[in-house]
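The complex appears here without one of its protein chains, the remainder shown in place.
First chain written, first letter: the chains are A, B and C, and each begins at residue 1.
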Amino acid sequence: MSERLIKTAVVGASGYSGQELLRLLLMHPQVELAAVTSRQEAGRSLAEVFPRFRGAPKMDALCFIEPDMDAIAATGAECAFLALPHGVAYEFAAGLLERGIRVIDLSADFRLNDPAVYAEFYGGDHPSPELMKEAVYGLPEFRAEEIRQARIVASPGCYPTSILLPLLPLLKSGLINPASITVSSMSGASGAGKKADASLLFAEINESVRAYGAPKHRHLSEIEQELSIAAEAVVRISFVPHLMPVTAGICTTIFCEPGEQGKGGDLSKLIAGAYDSAYGNAPFVRILGENKFPDTKHVTGTNHVDIGWVEDKRTGRLLLFSAEDNLGKGASSQALQSFNLMFGLPETTGLFNY
Amino acid sequence: MSERLIKTAVVGASGYSGQELLRLLLMHPQVELAAVTSRQEAGRSLAEVFPRFRGAPKMDALCFIEPDMDAIAATGAECAFLALPHGVAYEFAAGLLERGIRVIDLSADFRLNDPAVYAEFYGGDHPSPELMKEAVYGLPEFRAEEIRQARIVASPGCYPTSILLPLLPLLKSGLINPASITVSSMSGASGAGKKADASLLFAEINESVRAYGAPKHRHLSEIEQELSIAAEAVVRISFVPHLMPVTAGICTTIFCEPGEQGKGGDLSKLIAGAYDSAYGNAPFVRILGENKFPDTKHVTGTNHVDIGWVEDKRTGRLLLFSAEDNLGKGASSQALQSFNLMFGLPETTGLFNY
Amino acid sequence: MSERLIKTAVVGASGYSGQELLRLLLMHPQVELAAVTSRQEAGRSLAEVFPRFRGAPKMDALCFIEPDMDAIAATGAECAFLALPHGVAYEFAAGLLERGIRVIDLSADFRLNDPAVYAEFYGGDHPSPELMKEAVYGLPEFRAEEIRQARIVASPGCYPTSILLPLLPLLKSGLINPASITVSSMSGASGAGKKADASLLFAEINESVRAYGAPKHRHLSEIEQELSIAAEAVVRISFVPHLMPVTAGICTTIFCEPGEQGKGGDLSKLIAGAYDSAYGNAPFVRILGENKFPDTKHVTGTNHVDIGWVEDKRTGRLLLFSAEDNLGKGASSQALQSFNLMFGLPETTGLFNY
Partner (left out) sequence: MSERLIKTAVVGASGYSGQELLRLLLMHPQVELAAVTSRQEAGRSLAEVFPRFRGAPKMDALCFIEPDMDAIAATGAECAFLALPHGVAYEFAAGLLERGIRVIDLSADFRLNDPAVYAEFYGGDHPSPELMKEAVYGLPEFRAEEIRQARIVASPGCYPTSILLPLLPLLKSGLINPASITVSSMSGASGAGKKADASLLFAEINESVRAYGAPKHRHLSEIEQELSIAAEAVVRISFVPHLMPVTAGICTTIFCEPGEQGKGGDLSKLIAGAYDSAYGNAPFVRILGENKFPDTKHVTGTNHVDIGWVEDKRTGRLLLFSAEDNLGKGASSQALQSFNLMFGLPETTGLFNY
């Protein structure tokens, strides 16, 4: 492990995933924050915008700058995280890559492979179909090698991460029937972003539980893309997200039926085996085991995802459960995991946090 | 409507559903609280145990007494609500009925028809199989006539109410496939009761979201019993309850597939029709319509259940949504709705609350 | 008590105090909602804007209209509640009074007597100094007679109500030293209003406790005005409001020293006596007594204010405690209490709520 500092930029850092990313970069032993941009906060110090970071060694002198690509390049940044809204990131991605800066994009702009699916779920043609092709979908547990080599990583969405990690190993091994999947996810309010919207006020979300966005939440597109790759067939699922009165955390419950490979044998043992093969060496996926229910409170602030399952023998179904921090493994710390891979660092650098 | 006061007892009133029941009885224009019992609070005034009720006209002079059946009968009570733990209610139910007092039981002791199912889900033989048979499962939207005549009503559980009300009309009319049902419910912490248990502390439940109790939560027994009656066939479902950091409220999301009667036609129109037939005159069931998501915050403190649905055309599934107050329509106000029926009052008496 | 219905308008009903007011009017047996205005919601039904009210008898057919004074007058309304922002209410108050409609203003526009104090705390000259003089500061426990006769009532603010009710009887009887008062109040997030402001998002207020607005919160002006009247001397206090992660409720803690009349005797007995004289017949002020701490959870949704006190004999100070619902006794239900007085109804009509 080289002890050098890697100059890093964060573009669009004033939202919740930007803030969590800055928090992690601040504590990362091999990162030098070279530039932090925000159109709305330009000129203000990081400590002023984020009082939590006041007094931090790397943070005190740093100010937000305008999101100018030449200015970012002039800092000598080798890598840029984009924590921008969907539809805004692609322009920066293209421009920064041209300037020789590797890009980790936290938006949805480069997560899809198929321009038609992009148009269906996000509206309008994708402006950079070639970059869309080039970008690696950044699930480090499944694409570590490609991430290491990537110029541009499209870091997965929060719901997708919580759904894909329990499902991918089981689909790959044929243990579940891809046509049978229904998903109920519960997310904290930070997932809706830091925007001035009266429906996101404390007095609206507190003491409230509700579904929303079904049947065609935008994240469904990348979820089904990755499930289909794993199943080697087109997979369609039913997905209902819910908004919970917690700041951070996603809890996902998946109902499915055994596939051909899951019938006849000891299903639970087969599942344990599939998870062990997939995640035995994955430092951030914790397999809790059968009849264990993950709790978001045990993963918030970390890059962990916890997974458990239950065989519902009365109905023949299999129930899968996961918990993650939507801003952590569902966004910022997962992006940092990709960063570690891209720059030849141990995957856990700066992510050893409990 | 007679203006007479009906002498009423509440047995075991120190928990959350007991408290909510007392709150409603206090505001009910035709109820006189004749006796309120609690082993642990005997001798204390209601205002002392429940400071919220301090100063209420009916409440000030009233004290908790020991749960003695003769003492209750001596007050002239015509009706007793049992807000006792499961396994304790049956003894009081039998004794009070013998003394000529009609019983509305909020526990699970009399909700099942089949002693074998009782033994499977609650353990041990039921001590009063005849009373179990006699007791009416108190869903007023489906059994109003039987409730009116009943000596003993078994008021439904919180999860069951939130699941049965959206499903029963659709099963009865064959619009959904009974074998396809999976349910994800999210409940507030009051559902776990007012017991000194470290896992229910504020610091444990706040900022936490988790599944529990799958695959065989006790409420599943009454849910499947009622679904089976409606479908005229044995129905088995997968049910996952979740614990949410709200005090009150249950949000339920149901995934299912269309049944024979639901194929071919305009499914959403058929659903709207089935709901209109079932609930057109039901004052407490509010059909929000297609693509509407109920929110627990709009029903807490009331006897309402809100219902919406979504057709997931990409997968061919139907998604149903409901919201209720677990202590309201899921417990105490629903029990009071049965009371109104039993005593010939308008169903909404004392329940006109927003 | 006349059984007639009083035609009533609510002007500016889309915020939190407007919503709470509508909720109470909806259940009030002698109110007919004649007009409900909202610039931003005009044309939408009340049930659509406030799903909680869906299905309510008085509510279903009612739509928001533009805040046009002639249109309001044309409905035959006898009374209008103004739930408008500060600085907007005075124009409607003047215009509606001219049209013969009595006004209950929930804003701060008419709470002060002294135009100079208004200018100091709210900025700019008051446009209607005569109306300002005429308006009655609507604390029913102290001004019932004037409220009965009033054309215009300025209903008190949330913090002021929680501070004045424990202090006024003690100041009037000389039991405390007016120069010694310091106040720490804790308010729920609904007090900040339903405005699209990123600092009020769930993810900002949840798991956060902080002071704000000291030393010169706008409410200080009316607090000191009323304290000065009671003390018959200029009173200045130190007041620190805090924002709490609850939807509703204000908890106030007051530190003060005994006054001349409070020295020598049994202070606690004197206090109990002063409260009994002031509130012995006040249906909404509950005196919990010495060494009792009010809890906001026992008053939310009601018009109650709970009051307790502690003698801190080690320091010679007196500690006073109160709890109210900032939207209830601190705003909407208190305004309705004035309405009852103005229209010759029992003070508790429509406010019997636990």
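Just so we're on the same page, contacts are C-beta pairs under 8 Å (C-beta built on N, C-alpha and C of every residue); 3 or more make two chains touch, one makes a residue touch a chain.
In this text the structure is predicted, and so the values were computed from the model without any measurement.
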Option touching the unshown chain, where B:Ile6, B:Ile205 or B:Ile254 are the choices: B:Ile205
Touch with the omitted chain, as defined above, among C:Gly174, C:Gly249, C:Gly262 or C:Pro283: C:Gly249
Contact with the hidden chain (one of A:His126, A:His219 or A:Arg286): A:Arg286
Residues in chain C touching the chain absent from view: 182, 184, 186, 188, 204, 206-212, 214-216, 236-238, 240, 242, 244-249, 251, 253, 255, 293-297, 300, 310-315, 317, 319, 321, 323
Positions on chain A where the hidden chain makes contact: 23, 26-27, 51-56, 207, 283, 286, 288, 295, 297-299, 301-302, 304, 306, 352-354
Chain B residues that touch the omitted chain in the full complex: 16, 188-190, 194-198, 200-207, 245-248
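One rule holds for everything that comes next: only the chains that are shown with their structure count from here on.
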By count of C-beta pairs in contact, the leading pair of chains: A-B
Nearest-to-centre chain - CA centroid comparison: B
CA centroid of chain A to CA centroid of chain C, Å: 46
Inter-centroid spacing, chain C versus chain B (mean Cα positions, whole Å): 37
Junction residues of chain B - those touching two or more other chains: 207, 295, 297
